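Here it is, the structure, as structure tokens.
Only one protein chain is missing from this complex, and each of the others stays in its spot.
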Amino acid sequence: MAPMTAVGEEMHALVERLYPLCRSITGDGVRATLEIVGEYVPLQVHEVPTGTQVLDWTVPQEWNIRDAYVADSTGRRVVDFAASSLHVLGYSVPVSATMPLAELREHLHTLPEHPAWVPYRTSYYKPEWGFCLAQETLDALPDGDYEVRIDSTLADGHLTYAEHVVPGQVPDEVIVSCHVCHPSLANDNLAGIAVATFLARALARETPYYTYRFIYAPGTIGAITWLARNAERIDRVRHGLVLACAGDRGRLTYKQSRRGDAEIDRVLRHVLSASERPHRVTEFTPYGYDERQYCSPGFDLGVGSLSRTPYAGYPEYHTSADNPAFVSPDAMADTLAVCREAFSVLDRNRRYVNLSPYGEPQLGRRGLYDALGGRSDTRQAQLAMLWVLSMSDGGTGLLDVAERSGLPFDAVATAADALRDAGLIKA
Amino acid sequence: MAPMTAVGEEMHALVERLYPLCRSITGDGVRATLEIVGEYVPLQVHEVPTGTQVLDWTVPQEWNIRDAYVADSTGRRVVDFAASSLHVLGYSVPVSATMPLAELREHLHTLPEHPAWVPYRTSYYKPEWGFCLAQETLDALPDGDYEVRIDSTLADGHLTYAEHVVPGQVPDEVIVSCHVCHPSLANDNLAGIAVATFLARALARETPYYTYRFIYAPGTIGAITWLARNAERIDRVRHGLVLACAGDRGRLTYKQSRRGDAEIDRVLRHVLSASERPHRVTEFTPYGYDERQYCSPGFDLGVGSLSRTPYAGYPEYHTSADNPAFVSPDAMADTLAVCREAFSVLDRNRRYVNLSPYGEPQLGRRGLYDALGGRSDTRQAQLAMLWVLSMSDGGTGLLDVAERSGLPFDAVATAADALRDAGLIKA
Partner (left out) sequence: MAPMTAVGEEMHALVERLYPLCRSITGDGVRATLEIVGEYVPLQVHEVPTGTQVLDWTVPQEWNIRDAYVADSTGRRVVDFAASSLHVLGYSVPVSATMPLAELREHLHTLPEHPAWVPYRTSYYKPEWGFCLAQETLDALPDGDYEVRIDSTLADGHLTYAEHVVPGQVPDEVIVSCHVCHPSLANDNLAGIAVATFLARALARETPYYTYRFIYAPGTIGAITWLARNAERIDRVRHGLVLACAGDRGRLTYKQSRRGDAEIDRVLRHVLSASERPHRVTEFTPYGYDERQYCSPGFDLGVGSLSRTPYAGYPEYHTSADNPAFVSPDAMADTLAVCREAFSVLDRNRRYVNLSPYGEPQLGRRGLYDALGGRSDTRQAQLAMLWVLSMSDGGTGLLDVAERSGLPFDAVATAADALRDAGLIKA
């Protein structure tokens, strides 16, 4: 548990560093985020100009914000961007005005059902300005005139995203994608970034079978931009995982790809089920995070999504209550552990052909079988070899063998290694 | 409920008008029935001569009956056709004789387990004569001689059936078939006729997608005759429904087509299940009503059968207790409502192709999406659009989308209309 706890604490520290930054789908908050992540894993950062056509979309203007507040007649800031990046409606156009509360109200967003929480709101594609605040803050405001100021710019610039690649033995790729566009939200954004980053570091210490590509991009428009700019790479993407809501204390949830029977789906189902963790596997829905884009019918990639409590499934979702205290080091460490186990299975899930398929090959003379017969205990390793031999028809993978036999994947993969080394099967 | 009740009462009135007529597989009772039905919807009546080869069968001689009775020695009619058409064995040959009760008994049919009820019996293909009566009537007959008279004719003539067509937008047809060969039996015969007739009237008020063909024909030989005479039309029959036992107070029963996964099967399963009515869906069996013929392996049409309590499933079946009081206006109205809903789903169950399948199309700039992001409530209409876009690969119909998404079919179909109008999908 010690190393797990340690990596959990490291991930939590990263979440805390990133928390104050005002991320959006474009702008300097994303750049600052990627700069910090780049201290952990080297990143290739891409800047895509405003106006670039990406699939059915167009890269929007870049939004940046320096300050924003609502001040009362005494000049006291009753709502202040400096206190939390959530206080401003994302992509607010600049405003500088004084107006009575009644008029201002049309631009204020609250959560009456959680009066102490500040909601998260954006208006990317419709020019608006607004503030988000606690209902109890609003309730305490006396009538009268308020000074309103948003010092933002919305101008031609760039959309920013980054990639990190862990080279594998084959060029076939596994993509791991997380969104980097939410301001001060910890579970919905930062926990996924942290788990992805430490997963990349762990994979870099091995030479995995697949090439693993980590994508840090703004939600929707970022994934669409990546897809638009990587048309030639898509055919190499064999599997993928979207990481989001990766750090709350709820049980793990795996949302299957649109295909539902993609290898990544089978691997995650197997790993979660074999681990005996409380967990949930859900069907694909075309709502949620960027699996929406990767699984759109034209691409239909085998990309699932791993979360703890999923999208919009907890009251703190998209509010100021999704803060660093809401995510736990242990939960992030647990998410990371499942990712590592899943990718370990994925990497070893080969399909073999039995080269001696007529009757059983004589394992004994190859040193693969217990020499003393007649004992009624059957040993797992021998059983695993018999299962691999029996099922290896070229179309059946080791995960199928594990599931059909009920043996641990590890035992099956180890047996396959022994049989391959003995020349009895080949991939 | 008022209009439903009204149409239920209208259907029940039709059942009561038709009830006294002595229908059989041929003869004037069928013609009289079709004449009355013709007052509600225009019918094309077909007369097929005796001796016509129809598939493996031959149209039999036409049977007509004017009078029939058993009279005791005082001349009192103890069994009288005038009191109920059930009293005569269907297709009885003429007889005029006096005989002792012992000899007469061999021609008498009763239901000892229901002593007050008169059974329904026929002998279409073996020349016989006979009477059906209540067991208690028989028990009260003293020994002695009885006058027996059946004034029937069995002669070359015609088999009569009728069609009514509601033209649709496409020539592909849905057939709705009911049998018209049972004499005074209300649920088993007349309720189906009534529901079919009012369904035709309802459809005629719209322009449905499919062309709906209503077939009023004697059971077995009538359906076989229709099939034999419509060989060229069969390829156009996409779906069908046999209506029978449509008016008793039991829950609805849908019997699936021989194929079991025909679109009509999926539609009825969906509509019944979504409606939360108590109901039952059963597997195909080659016994029952004319689905036997439509689903015979040479045709194998997607024709299911909708009943309330199914074929032979109630004690009143094929007895005098299956009278107009046994069927209820509300039950017939309910059967009609399910038919209308099912055909509405069938008519709108198109397969679309997403014309913008790479990533999600930007719904916002087409006015199809809520402009203000970040809200955690997802709206059904938007979700339905995302589902239709995600699933529309040309092979998946809207009913599949509704079932996979768990959304109401209506929401899905409405979303598809909006996407089609925006040029994002096409059928």
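In this document, chain identifiers A and B correspond to the written order of the chains, with residue numbering beginning at 1 in each.
Quick note on the criterion: contacts are C-beta pairs under 8 Å (C-beta built on N, C-alpha and C of every residue); 3 or more make two chains touch, one makes a residue touch a chain.
Because the structure is a prediction, the values reported are computed rather than measured.
**Q** Given the contact definition stated above, which residue among B:Pro142, B:Pro297, B:Gly367 or B:Gly395 touches the chain not shown here?
**A** B:Pro297
**Q** In the whole complex, not just what's shown, which of A:Pro297, A:Pro361 or A:Gly397 touches the removed chain?
**A** Touches the omitted chain: A:Pro361.
**Q** For a quick check of understanding: of A:Ser92, A:Thr309 or A:Ser392, which residue touches the chain that isn't displayed?
**A** Of the candidates A:Ser92, A:Thr309 or A:Ser392, A:Ser392 is in touch with the missing chain.
**Q** Across the whole complex, list the residues on chain A that are touched by the chain not included here.
**A** Spelled out for chain A, the touching residues are 354, 356-362, 364-365, 371-376, 378, 383, 386-387, 389-393, 404-405.
**Q** Hey, which chain B residues sit against the chain that's not shown?
**A** 55-57, 90, 119-126, 128, 220, 223-224, 227-228, 258, 283, 285-287, 292-293, 295-299, 312, 317-318
Assume only the chains that are shown with their structure count from here on.
**Q** Counting only Cα atoms for the centres, state how far chain A is from chain B in Å.
**A** 55
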